[in-house]
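Here the complex is missing a single protein chain, while all its other protein chains stay put.
Take a look at chain A:
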Amino acid sequence: MAKIVAIVKMVPDLVEELEINEAGTGLDRDWLRLIINEFDNHAIEQAILLKERDAGEVTVIAPDAEGVEDMLFTTAAKGADRMIKLAGDLEEGANNHALARAFAEAAKPYQPDLILTGVQANDDLDGPVGPLVAEYLGMPYVGYISGVTIEGNKAIVRKEYPGGLIGEMEVTLPAVLGIQAGEEPPRYVAISKVRQMMKTAEIDEQEISELNPNGGVIAKRMYLPEAAKRAEMIEGDEEEIAAKLVAIFKKAGAL
């Protein structure tokens, strides 16, 4: 019976316009609305699918954030066995290095065979979480995965390459996988099931012993894309356009 840990996090929901904080170094968190990282949601789906297929135990670990409990209860309604919320001084948006250390520390006691996480997130300023966790736990990591089969102490994974190529490879467990897409899209859970979980399921809250951001990046300036000079539309028939293009290239010194 495989022990699977899904590590997931809440990220800014892009339905709201993002604003930069006063210091100009990060997002203004007062205005942020958070949503589960889409790739993490696929990682959860993949974990539940593995559990349903081969039996197993799924633990979901997420750092505390607004809406994280609803998210964890939703994963419980999908079939996760244990939900862990990592608490600590996360207000300032701890970087992925700090989070990965905390994830690794939290995951270790469960002796996971497989750690699944989203291959990337929209707030990954210092690289994705998966490889960092693998590094801290001394496990192999494969990213861009869209299918997992567990066979004994090995996993056969489908890795997506650019250009539509797909590779199949074998990984010795325990391992960390960065999920690009679950074998099935994340399932829908009826609200009544989630509400039922809110009444019956429990979230295990664990304190992060130390948030250590070492190795991460320090953002000096964060800003919204600045409107550049407006694009120039080149009009005319083929000949004219070609002539104008040549003129532009010459002017730019490319020809």
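What to note about this one:
The definition used in the following text is that contacts are C-beta pairs under 8 Å (C-beta built on N, C-alpha and C of every residue); 3 or more make two chains touch, one makes a residue touch a chain; residues count from 1.
Basically, contacts and distances are computed from a predicted model.
Going by its UniProt record, the hidden chain of the complex is named "(Fe-S)-binding protein" among "Tripartite tricarboxylate transporter permease", "(Fe-S)-binding protein", "Cytochrome P450" or "Twin-arginine translocation pathway signal".
In the full complex, chain A touches the hidden chain at residues 15-16, 33, 35, 185, 187-195.
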